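The structure under discussion is supplied below as structure tokens; questions concerning it will follow.
All protein chains but one are shown at their positions in the complex.
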Amino acid sequence: MKRVPTVITGTVGMDAHVIGTKVLSRALRDSGFKVVELGMQVSPEEFISVAQETRADAILMTSLYGMAELDLKDFNEKRLEAGLGDILLYIGGNLVIGRSDPGEVEKKFKALGFDRVYPPETDTEAGIADLKKDLKARGKI
Amino acid sequence: MKRVPTVITGTVGMDAHVIGTKVLSRALRDSGFKVVELGMQVSPEEFISVAQETRADAILMTSLYGMAELDLKDFNEKRLEAGLGDILLYIGGNLVIGRSDPGEVEKKFKALGFDRVYPPETDTEAGIADLKKDLKARGKI
Amino acid sequence: MKKPRVLNKRIDDDLLMKKRRAELDKWPTGKEVDFDEAVAYQKSLPDSKVWWKVMVKLQEEGRMSVFPRAGTPVLEQMIELCQGLRESGVVLIPVTTDSYTRLGQFEKVEAALKESTRTGKPLLNGFPIINHGVKNTRKLIESVDAAFSPRGAGGDIAIAAGMTTFEGCMPFITWGSYAKRTTMRELVAKWQELSGTVGWYADRGVILCTDLHGWLPGAPFPLSVNIATLVIEALTAAAQGQKALYPLVHCMGNMAQDMAWIRLAPRIIREYLDMFGYKDCRIVGACPAQTPLFPVAMDMGGAFAYLSYVAMVGALAKTNAVDLRTIDEGAGVPTKETHKVSYRAAKWIFDVVREQKIEIQIKDIEIEEKITEAEVRSILDRILDLGDGDIVDGTIKAVEAGVLDSPWSPNINVKDKVLGVRDARGACRYLEFGNLPIPGHIKEFHREKIAEREKLEGKKADYHTAVRDLWGLSRGKIVGLPPYDK
Partner (left out) sequence: MKKPRVLNKRIDDDLLMKKRRAELDKWPTGKEVDFDEAVAYQKSLPDSKVWWKVMVKLQEEGRMSVFPRAGTPVLEQMIELCQGLRESGVVLIPVTTDSYTRLGQFEKVEAALKESTRTGKPLLNGFPIINHGVKNTRKLIESVDAAFSPRGAGGDIAIAAGMTTFEGCMPFITWGSYAKRTTMRELVAKWQELSGTVGWYADRGVILCTDLHGWLPGAPFPLSVNIATLVIEALTAAAQGQKALYPLVHCMGNMAQDMAWIRLAPRIIREYLDMFGYKDCRIVGACPAQTPLFPVAMDMGGAFAYLSYVAMVGALAKTNAVDLRTIDEGAGVPTKETHKVSYRAAKWIFDVVREQKIEIQIKDIEIEEKITEAEVRSILDRILDLGDGDIVDGTIKAVEAGVLDSPWSPNINVKDKVLGVRDARGACRYLEFGNLPIPGHIKEFHREKIAEREKLEGKKADYHTAVRDLWGLSRGKIVGLPPYDK
């Protein structure tokens, strides 16, 4: 990648499941990204302000504890207000409570403003490949 | 029981699963029935002829191997021709191939002329209780 | 007593070939069999389709495969089923034939097969090898990278099609579990007539493997009679020229007994094969089996635990195969999906536990092994006495005398004077010894163990105890404690 893109990682809301975002962050670094790793329990507001400060190209959120929907209710408006309309938004993990149909979940979170939504146990490489594709498409790399 | 009723047991067709009919036969004897125990692989014809000879009040068939339907295709006509219209017909076991809905199976075999149809692993006592009830109803005991 | 031997006039090849042709002429597909082509085809098979080689590879590499039962009549569905099994790690695929085929009623089969193929709904409880014939059956075998074994029937057609097992032994199961009137003498005659095939192929460099069932214990029953008959089956197979075999070891749910029997069976079979001069007949493994007991139909959790238990016993005993039933065993012929999920569970245990190469010891294994071994030896000694050294002649007399006996048999020629129940820890003990030549001090041992249970339950053990025990393991309670709340 000619330009080194900046991405933000972390688990949103009160989610304490940190292992996934740690693995993901390291994998992102290993494939050449500048990673701002916020770790666990990052509030939507924090994601937004850090994105502004760092001029990040993408946010890769994690949530396993099933309450992401509640945590992100008005995240989309807030980030648009904050002028982050063109930042890439990815999220992965166990996004709802209970066994669920990935299609449904994807719809739900795309409606919340996310560009890509990943089911439990997604291989990090898959996500990173998508990220590069999307960034290229936007001429960011 | 004032009168000792005669009942016939056995597995029908090519079914070799004999343990159940053995257990059942002994249980019937223990509760006062005269049991003509034909054992395994009894042809429909044999059931009929033995029923005529012994003037049996009931036939309690067993079939586990799943092919009872084929074995009993024209059993009902034959036994009516043989003048066994009022003999009680019970059958139990794994009556069809594969996991199946007991209701369906019951319909199927009642259509084949059976008075009572039992799912896999039926407790013998249950069948024997029914038998006494039915015989009483018909004034046979 | 004369020197140990197997009464066996192995019939000469011409006669054998005539009989085999006659057998094949019973149905049109028989014409598809060209014996020399069959030999050539067998020799062209990759190792991964040759049963005995697969067993040895598993054993040497410390792996396991499920040894399932699979049979559905429609070819396409059967192929799908077997490919599903392969994906779940099954590399040993037995083809269960339907009951009509087992009884030679090929017209009936043909009708049902047509109907099944038309509607797509199976009307037969297995895959009719004869009616499918060599061509169709080869389609099956060539579509899955695994070894195949015909179950119950199939003979020359199965071999010509590329299946790599053949029963050279005098099979107690057909006589003791599937037959109503057949006498031992008839079984012997039939065995001598038909089993030569295995030797015929061996002479031509094609080694067909077989598993030994022994006299299937239809209920919780000590395994000594079964293991004695495993030895007889091994000897009769070897006498027909069988060069590769392994015992199924029927697990009854008491871990110490199950593991003791898994150790004992191959060891004592080896000893007798050598004693009788069949040093070149190899034992390619041992296969704990979930038969003949059974998960109940409507208890999925219990069914998974039951098969996991047997898989675990196999893994801890370091066997190379386990004969497992699916979670639908109690309900009916299992679907493709049921097979997959069931054997996936087994595979998990194989991969996790077997590969740890655990060196396990259980105090009671030694005891149980000694007890069963003593029982097996005195049964076999008595048989050789009765036969004046001839194991086959001795077996005929032993059955007539009830020296070989087993409960719940459908065969009217069985004495049926014996009965088994579980003891306080779920181990199988003799409640009634009939005429089994069990040494006195061992009879005492059985009585003491049963007494412990009687004390626990506060009532004498009898026929009804045995009946209740039929379902004990299936229902997930082999004696032990009274309910928690009591």
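Letters A, B and C name the chains as they come in the text, with residue numbers starting at 1 for each one.
Quick note on the criterion: a contact is a pair of C-beta atoms (placed from the backbone, for glycine too) under 8 Å apart; a residue touches a chain by one contact, two chains touch by 3 or more.
What you are looking at is a predicted structure, and each value in this text was computed from that prediction instead of being measured.
> Using the whole complex, pick out the displayed chains that touch the missing one.
Those shown chains that the absent chain touches are A, C.
> With the missing chain put back, one of C:Ala345, C:Val418 or C:Leu436 would touch it. Which one?
Residue touching the chain left out of view: C:Ala345.
> For the chain left off this view, which of A:Val4, A:Val23, A:Leu80 or A:Ala129 is in contact with it?
Once the missing chain is taken into account, the touching residue is A:Val23.
> Would you write out the residues of subunit C that touch the absent chain, in ascending order?
Residues in contact with the chain left out: 61-63, 88-89, 91, 145, 253-256, 299-302, 304-306, 308-309, 311-312, 340-349, 351-353, 355-364, 425-426, 473, 476-481, 484-485.
> Which subunit A residues touch the hidden chain?
Considering the whole complex, subunit A reaches the absent chain at 14-16, 18-19, 22-23, 26, 39-41, 65-67, 70, 94, 96-100, 119-121.
Heads up, the rule we're going with is that only the chains that are shown with their structure count from here on.
> Should the pattern of chain-chain touching be classed as line, ring, star, complete or other?
other
> Quick check: how many Å separate the C-alpha centres of subunit B and subunit C?
That pair's centroid distance is 31 Å.
> Per the centroid of Cα atoms for each chain, what is the distance between subunit A and subunit B, given in Å?
That gives a centre separation of 66 Å.
> So, what's the distance in Å between the C-alpha centres of subunit C and subunit A?
A distance of 56 Å separates the two centres.
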